[in-house]
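Yeah, one chain of the complex is gone here, protein chain that is, but the others are all in their spots.
So, subunit A:
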Amino acid sequence: MLSLTLERQSWAHRIPVGWKLATLFALTFVTFPLDSIAPIVAGLALVLLGWTSLGRAGFQASLRALRPVLWFVVIILVYHIFVGRLHQGAVIVLKMLLLFGFANFVTMTSRLSDMMDLVIRLLSPLRRVGIPPERIALAFALVIRFTPVLGQRGARLAEAWRARSARRAGPRIIAPLAVSALDDADQVAEALRARGGLRE
C-alpha cells in the first residue's frame, strides 16, 4: 500500500518524528488565537520555503495534496465576502493553509515505521489500564494487511456482478464483502490462538 511519505530523502527526513509532531502541535496552539494576517503570511512563506527544499517531486506532491482543500477555501471566502467580513475570512483561510501545509510537510518527511514507533511509545502508559502497546501494534499491522485484501476482493465482487448484470453493483457487494472478511477474521483469530495467542 502506498504511503504519503516522499521516497527521496531530504534534510527534514532526518529530523526525529517527535520533534516534527511537537512543532505541529505547538503551531496549532500558537495560530489558533491569532487575528492578524502578517504573522500567518510569514509562517506560510516558511512552509513554502520548506516545500521547495524538498525538490521538484516534493513540491508537486505538496500542491497535489492541497487541491481538495482549495475547494474549502473558496467556500469559506465566498461565505465571508457574502456576510461582509473579508478580514476574518482571510485570516481563517490563511491559518488553514498554514496548518494544512505544515501538517502535510510533516507527513511527507516522516517514514510510516518511525511514526508507528513513536505512537506505540506514546501509548505505552496505557499498559497500566490493561492495554499493552504490542496489542495496538498488532492491530495496526493487521489493518495494513487487511486493507488491500478487502479492496481487491471488493473489486472482484464488483466485476463478478458486472458479468451478470447490466447495472452497477453499488452497495449490494458490501454484505458479501463483509461476510467474507468476517470469515477471514475468525481464521486469523484462530491462527493467532494456535500460535500461543495474546497474553492477558
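We take it that contacts are C-beta pairs under 8 Å (C-beta built on N, C-alpha and C of every residue); 3 or more make two chains touch, one makes a residue touch a chain; residues count from 1.
One rule holds for everything that comes next: contacts and distances are computed from a predicted model.
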Original post:
One chain isn't displayed here; going by UniProt, is it "Acetolactate synthase small subunit", "Biotin transporter", "Fasciclin domain-containing protein" or "Alpha-ketoacid dehydrogenase subunit beta"?
Top reply: "Biotin transporter"
**OP:** State which residues belonging to subunit A touch the missing partner chain.
**Re:** 1-5, 24, 28, 65, 68-69, 72, 75-76, 79, 83, 85, 88, 92, 96, 99-101, 103-104, 106-108, 110, 112, 115-116, 119, 135, 138-140, 142-144, 146-147, 149-151, 154-155, 170-171, 174-175, 177-179, 181-186, 188-190, 192-193, 197-198, 200
